[in-house]
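Missing here: one protein chain of the complex. Every other protein chain is in place.
On to subunit A.
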Amino acid sequence: MSRNAGGSRVRGPNSALTEFLRERGIDANAIRHRYEETIQQQATASSDTVVTVSGSSSTSSSRSHEVETRVSSTSRSRKRTKKKREYSDDEGELLSRMTRPRPGQIDFCAECQCRFTVTAYSKPARDGNGLLCHSCGSKYAQEEKQQKKTQISSRKRKKSIAAALLDKQEFAVPNLQDLCIKIIAKYIDDVEILGDIGDFNMEKIARILSRNRSLKDNTVKLFLGPSIKRLHFWDCSNLCSDSLELIASYCPLLESLTLSMCGQITDKVIDYYSTNLRNLHSLTVNGGFLVTSGCWVRFFDTIGSQLVRFSVANTLRFNRNPLEALVRNCSGTLEELSFSRVGSLQDEDIPLLLQLPKLTALELSYMRSAITDDCMIGLLRLVGSQLVALNLDDSGDLSDKFLVEGVRPHCGRLQNLSLALGDGFTDVGVRDLFKDWELNNGLISANFSRCTNVGDEGIQALIDHSAKTLVILNLNSIYNLTSATFRLLASSDCEFLSQLDFGFVHCVGDEEIEVLTERCKSLQLIEAYGNIRISEFAKLKRGVKVAGRQSDSL
């Protein structure tokens, strides 16, 4: 392998390693040469010291001169060896590999000191100086395998923790009851009768079945019984109207009925409910768009006088007529009323609600065109003082005027306030609502999600007002907030705050979240979607779930 034969610059193909070494100017010969020099220098240095120490019996001057020269030469050489040693430390790995005995040679094990033949597979010692014999090396093989395994499994674990967090599930070994319920739900079509398993489990099973979409006509009978008072079906999309009627036949003592996703419910069913369910005082129908307004009118005329809670959502057939009937019949008893996504109600219909003096909870969400400042202020003037819960999500026409002239002067008992998607509210308005709001003792839950025009002043006023009582706080997408607000939150002694959502609030980072989990003792769930400044290194207090961190799934 004559490299420079005839001064030729032709270079054939080389391995990646050779290219790498050549690029860096690392030359094996040069290193070996330097190493050998180092060894030599060390040898001469030690021999020098021996000579100077022993000393000769020459004249002092000459000796001192000798010593001087000796000393200077040794110091010079020491300097050189020092430099060499430093240099060699940089290439320590390479160097040690160069000086390591080659495969086939004999070496002494770094641990047990036994003689052994070096092979290509001999492992280096833990501290790097030397090799290990076969038995000592294989001792660690198990450990290394374990390490690798735990690494892989910890990565898998992280992923499954992240997935569980996103579903807000508790990350634990599954409950035996839940396991059984899962099996029952799976085999629901084969099971004849469920027997006595308690109301609480009935609901759990119903929930699981709804999740699996196994709540069908042939399985619904399993959940009905003469003694049932509360029924809550989350997904009735597979229940035809006859099955829904069965509910009233089999459960005549029903007091509270909730039907979600019940697209197949018809007038006939509602009529049957109104005549057969003598004890019904709470009805929620979500998605019952087939029920005509005339039918609702009949319903209220028949059974309205005993209704305490009524909620309807996602229908376009609930308009002024049913509302009038409701108001006419339920004014003495109705306490909780909820309309969500009922596009058929207009703003001139809302004042009818003034005739419900017993109202304590009101929801008018996603009803953009129906809600205006003036009509709401008028409503609050009448019932505001007894309202405990108010939900006006996505009522874009409301503005600060509503806050200052409607909520502030009247809603002394208000505990749950939800004003999500309120782009009409500004920082000043929210501040004016909460600053020194003595009428109200403090909110328990506050939702200002996507109120993008609100900022530090408003939220800080909210914190100052309700810190001692807040349990749920939603500040999602209020991106103008700065960390000053969160520092205030942390220092305000929010001992009951357990759910906090500050997704897409850019200022929140590791620091803020650490302080928050540290100071707010009841914190259980933090939703941090879209907070890019929160990393996996944030030190969180025990028991706090953080959902939505980018690093969780990476």
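Throughout what follows, contacts are C-beta pairs under 8 Å (C-beta built on N, C-alpha and C of every residue); 3 or more make two chains touch, one makes a residue touch a chain; residues count from 1.
Keep in mind that, in the parts below, contacts and distances are computed from a predicted model.
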Chain left out of the displayed complex - its UniProt protein name, from "Bardet-Biedl syndrome 10", "AP complex subunit beta", "glutathione transferase" or "BTB/POZ protein": "BTB/POZ protein"
Contact with the hidden chain (one of A:I183, A:L316 or A:A484): A:I183
Which of A:P13, A:P174 or A:P226 contacts the chain that the document leaves out: A:P174
Options A:R431, A:R450 or A:K545, residue touching the unrepresented chain: A:K545
Those residues of subunit A which, in the complete complex, touch the missing chain: 153, 156-157, 160-161, 170-177, 179-181, 183-184, 186-187, 190-191, 194-198, 201, 536-546
